[in-house]
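Down below is the structure, laid out as structure tokens.
In this view, the complex is presented without one of its protein chains, the others remaining in place.
Order of writing sets the chain letters: A, B and C. Residues in each chain are counted from 1.
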Amino acid sequence: MADTLHALTPLGRPDPVSRDIGPYRIVERFDVALASVACRRGRHKDFAKAAKGMVPLPDPAHSAQGAPYSSFWVAPDMWFVEAPFATHEDIASELKQLFGDSASVTEQTDGWVRFDLQAHDLAPLLERLCNVDFPQVADGFASRTLIEHIGCYLIRRGPGEGTLYGPRSSAKSLLHVLETAAASVI
Amino acid sequence: MIINHPILGPRDAQEFVYLGDASLMNRPDGMSDGIEAFHDYLYNRDNPAGAHRELWYHEQGDRSWLVVTRNTVTHEILKVELARDVASKAGRGK
Amino acid sequence: MTQVNRIAGGQIDRATTFRFTFDGLPYTGHPGDTLASALLANGVRLMGRSFKYHRPRGPLSAGSEEPNALVQLRTGARQEPNSRATVAELFDGLTASSQNAWPSLRFDAMALNDRLSTFFTAGFYYKTFMWPAAFWEKVYEPMIRRAAGLGRLTREEDPDEYDKGFLHCDLLVIGAGPAGLMAALTAGRAGARVILADEDFRMGGRLNAETFEVGGQPGADWAAAAVSELAAIDNVRLMKRTTVIGAFDHGIYGAVERVSDHLPVPLPGKPRQTLWRIYSRRAILAGGATERPIAFENNDRPGIMLAGSLRAYANRWAVTVGDRVAIFINNDDGLRSATDLQAKGVDVVAVIDARADGPLLPDIRHLKGAEVIDTRGRLGLTSITICQSNGRIETIRASALGVSGGWNPNVNISSHHRSRPVWDEAIQSFIPGHDGPPGLSAAGAAAGALSTHGALATGQAQAIAALADLGRTARAELLPEAEDAPVSITPKWYVAGGKGRAWIDPQNDVTVKDVKLAHQENFTSVEHLKRYTTLGMATDQGKTANVLGLAIMAGLTGRTIPETGTTIYRPPYTPVAMGTLAGRSRGRAFKPTRLTPSHAWAEEQGAVFVEVGQWLRTQWIPRPGEVHWRDSVDREVLATRKSVGICDVTTLGKIDIQGTDAGAFLDRVYANTFSTLAVGKCRYGLMLREDGMVFDDGTTARLGAHEYVMTTTTANAVTVFRHLEFCRQVLWPDMDVQLISTTEAWAQYSVAGPNARRLLERIVDQDISDAAFPYMAAGNVTVGGLRARLFRISFSGELAYEIAVPARYGDALIRRLVEEGRAFDAVVYGTEALGVMRVEKGHVAGNELNGQSTALNMGLGKMVSKKKDSIGMVLSGREGMVDPDGYRLVGVRPVSPEGKLTAGSHFLEIGAAAVVANDGGWLTSKVYSPHLGSDIALGYLKAGDRKIGQRMRAVNLLAGTDTEVEIVSPHFFDPEGERLRG
Partner (left out) sequence: MRYSAFRVIAEALTGHRGWTPVWRDPEPQADYDYIIIGGGGHGLATAYYLAKEFGQSRIAVLEKGYLGGGNVGRNTTIIRSNYLLDGNEPFYEFSMKLWEGLEQDFNYNAMVSQRGIINLIHSDAQRDAFTRRGNAMILNGADAELLDRDKVRAMYPWLNFDNARFPIKGALMQRRGGTVRHDAVAWGYARGADMRGVDLIQNCEVTGMRIEGGRILGVETTRGYIGARKVGVAVAGSSSKVMAHAGMRLPIESHVLQAFVSEGLKPFIDGVMTFGAGHFYVSQSDKGGLVFGGDIDGYNSYAQRGNLPVIEDVAEGGMALMPAIGRARLLRTWGGIMDMSMDGSPIIDRTPVDGLYFNGGWCYGGFKATPASGWCFAHLLARDEPHPTARAYRFDRFLRGLMIDEKGQGATPNLH
């Protein structure tokens, strides 16, 4: 759509970065579109109906995978919905269409930097970073958490797989934190 | 401290911002109540040594405002509710 | 020097030899040594000087309770003052130096204080140094301050890094002695998640220091086997070198892991220490007990130490403190020191037993009913003088004396919630009270179970109980066989009768005499005793001293010890490096740095950045030839006003507000009305706090029937959002309003100046003519097909817009704006020029939005609608806030264009004296206006609205400046607003 304006990642680069530090891999993802979807007051039925078969609406502190839309819970009656950026750059308009006036939809794609974390076991890294009891929560767990003063969303996809969404403006600080912690625990 | 969030379970109080006495929920009506009512609402506090109902905001979490009943002498938390539910039940409406 | 006092056995690795220095002299030791054990092995007893009297001192203990053997570890920027030699793990190349001694440890000039000690009693300084009055600060105090302190901090930055982390467990076991090991085994075998933390570098606690057997094998071996078993259990985490420093609310414990202190320097990337926040469902305090001394004359000489420590050095570290050892005790446990040392071949010259009864040791000179009444040896013990039961005085040559007055359970952590320990008559000490931190129980010696069997049994029992609390079952397996000697103790606190000094708190030099003086002067409450004498306030926090001091005061007042008081402890258990508590949050990483989407571009341009909260914003962009920052700022302002300027305003808070009640909601949170705003328009909004003071301001646009986007100031973005959530959830819970922040999602630029529209017309796809997009229009547009937002708003007084695109395109957009702007000589301006233009236009900003000002103060009183209920409306009407003589926002110009203004200057009438009665208000913001060719300012002036046109003075008493000014309208520039509507 925006072929006349080039895009830069939150780290201010043309392409996403990835880092391998010991067993830990930190991969920046720049290919995900994101929008918040909030159910309007008293419109739960219409909302659920609109979502059905299209947008998963996981329980609090959970995420759910789907195609094209995945989502994770962020607040009472509010979810962040993900989709591939290449095909769903204008995700907010699509979701507005889908939910009509049963929901308030807001584009969030560029509010965040996303890092996917991979290792055989992420626990030693994450226990250095945040208070989530990563080994104990189930796959699909999603929660906001504080990492060195930076408010992030953490999604567990497996014992060795997780996703972090951090505020876009703090992308460099967050990456520095991740790199430092990884170097410290290897 | 740990606050047992009614939706999310135990969460570190560090994720929250504290406001104060839950009586701050009982805002008078600006069209019918005057300065004296607002003064009492905004400024005066029971400030008990013991069970205290108070408002906490889960800023680094799900952004819920909670009504936490906590003993101010022992810090024991006796009850945690969603402020929105409490306010609705109290008939605060729109 | 050779290890003259090294004896057989021990848990040291003799195959490896470490070299180290103390005060420049070389010594050797082995892996497994502490600095203290190695020095003692080398025959060095003198390791420090006391705080007040500079008395020569050697170690009193073999653990973290050490008050005497404090040294400076390492050198250069890593120098670490007040390090306890008794727990400093030896490594090859370790360098240590003595402290609080000049010119040397052996000859310390300040030991003169000791000679004058009769004058320097407790609290003497409160009674003198008062005349003449000026002398305190000029003479006396500088003298005292120069002498203050123990070790020296270098002034260099600590080069090491520190980490923090979070751990979770079902059961935290604090201490890995027999009780802790048994508790961890019991819970670990039952499948519970267990963390076992111990401050020592070798787990086992006293089992490493004793000779008795557990389960038929040496205690240390049993401990090692238990540690091996625990290490193999997945759900158990063993943390040696980890001190639990405090019990905080709801099962959160702080713990410090010394990751690298046993190494010369940390490995690359590794921290020196890590602060762990341990979230535990239950915890067991198995921190053991600390021996306490008996006070007697000159009981502080190097070579005199706790009896249990004496045998710990022998058993664990294969060191005897001296060749001729005596023991002074009031309890059975102390007898072990005599037998253990004798078994190691050390010459035990006498056991002085204060008790008349109790067992009698064979093969050792065991004197019943005897006391040590004095000692000799300036830099180290040479002899002791004893008084036998028959009154016979005898001097015995001895180079080491072990003293045991009984054992104090380490109740410390159990009292961190201010629970009072309770007195246990049987062991003559305090044990944890019952109202300690919820979820914490005590086991082993910490609970007063002082035998090995007692430790194992209570460790097991408490683990079973803790797990039962959590709904889990743990099995009570057969306990290994272990000694179960009962505690046999006869209270003996101090040896009465002498005229000399008997130390209670050796580091702070608190003696029995000081306690007596405190009593004489009626400082008899335990808190007064502590504060008046400084008892227990040294770096060991009275671990060996407090109970002794309390007992002596009890004796003086005729009250029992529990009647006299208890001592409670505060975190941390042992002192913690500040670096550890700060972790990685220091230097430039003190707080995260927030960057706007144009940051990389601005860096390329050589922009000067300024911290605005956590954001870095472009302050100005110097161009070649510009020397002074004003050159750049003036150019940016003039170019903007002449043609067009571009400014990154991404940092302004943006909040998406949707829902069928969004308009009604905004009417409540803003003082003015938004429900009537047309779709496609925006409006300046003024937000009050409930107390009627101005909270924030910004423009809010209506993008749809039920969709608004609010902007906030950069500073208040987070607090406004929190406040809106409060209003939405707590005050009006049934309103249909949804909020989400979009601050970071959009890159937003202000484009201002007469050519702003012409520039944007080259970029925006739609018709943005004045007719199509008039002043205060707002809406979605596209930029080369890309979704964007456009707002026609102005804070500069110019024709101006703000244009926003998804943040990833922000870099491209500013480049495009600059590129297209070349045709108009467009300039990119920073926050300074932004500030100049907003002051020229009379817009309030941070300095005026100070939380102390009302809408009326700002000249915006009419914006507060009384036709609807809104936050702050009612209380903004209080008499003190509608005072006609109150502050009003005014503009200020120097009468002479060269006149200089300073923000923060106060207004005085011409000729008025500089006293508070004449204080008219102050200048809030000052800029140089290149447009007007002079400094201009905004200010809050009492009754300012009635003083327009008057002359006053702006006085800065801090700089001695006094400038005659004219009070003018705050709208310096285009007061009619013709330009921004153009």
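To be clear about the criterion, a contact is a pair of C-beta atoms (placed from the backbone, for glycine too) under 8 Å apart; a residue touches a chain by one contact, two chains touch by 3 or more.
Quick caveat: nothing in here was measured; it's all calculated off a predicted structure.
Engineer: Tell me the shown chains the invisible chain touches, ordered by label.
Structural biologist: Across the whole assembly, the hidden chain touches B, C.
Engineer: Can you tell me which of C:Q79, C:S399 or C:S929 touches the chain that was removed from the display?
Structural biologist: Result: among the candidates, C:Q79 touches the missing chain.
Engineer: Of the residues C:R689, C:K868 or C:K900, I need the one that contacts the missing chain.
Structural biologist: C:R689
Engineer: Across the whole complex, list the residues on subunit C that are touched by the chain not included here.
Structural biologist: Interface with the chain not displayed, on the subunit C side: 51, 78-82, 118-119, 121, 124-131, 133, 136-137, 141, 144-146, 148-158, 160, 162, 164, 246, 248-249, 252, 254, 275, 277, 416-418, 513, 517, 520-523, 525, 527-528, 531-532, 534, 537-539, 541, 570-572, 575-583, 585-591, 593, 610-611, 689-693, 846-847, 850-852, 875, 878-882, 902-906, 914-916, 918-919, 922-926, 955-959.
Engineer: Counting contacts across the full complex, list the positions on subunit B that touch the omitted chain.
Structural biologist: On the subunit B side, contact with the omitted chain comes from 1, 13-14, 18-21, 35-36, 39, 42-49, 52, 54, 70, 72-75.
Please note the rule applied: only the chains that are shown with their structure count from here on.
Engineer: Between subunit B and subunit C, what is the gap in Å from one C-alpha centre to the other?
Structural biologist: 28
Engineer: In subunit C, which residues are in touch with two or more of the other chains?
Structural biologist: 279, 661, 734-735 - these are the residues of subunit C that touch more than one other chain.
Engineer: Quick one: which residues in subunit B touch 2 or more of the other chains?
Structural biologist: Within subunit B, residues 12, 59, 63-64, 82, 84 contact more than one other chain.
Engineer: Residues of subunit C touching subunit A in their complex?
Structural biologist: 161, 163-168, 268-271, 277, 279, 584-585, 589, 591-597, 599-600, 614-615, 656, 658-661, 706-707, 734-738, 740-747, 783-787, 805-813, 816
Engineer: Applying the document's contact rule, which stretches of subunit B touch subunit A when the two form their complex?
Structural biologist: Result: residues 7-9, 12, 14-15, 59-64, 82, 84 of subunit B touch subunit A.
Engineer: Taking the complex as given, what residues does subunit B use to touch subunit C?
Structural biologist: Residues of subunit B touching subunit C: 1-2, 12-13, 17, 19, 24-25, 27-31, 33-35, 38-39, 42, 55, 57, 59, 63-65, 74-77, 82-85, 87-88, 92-94.
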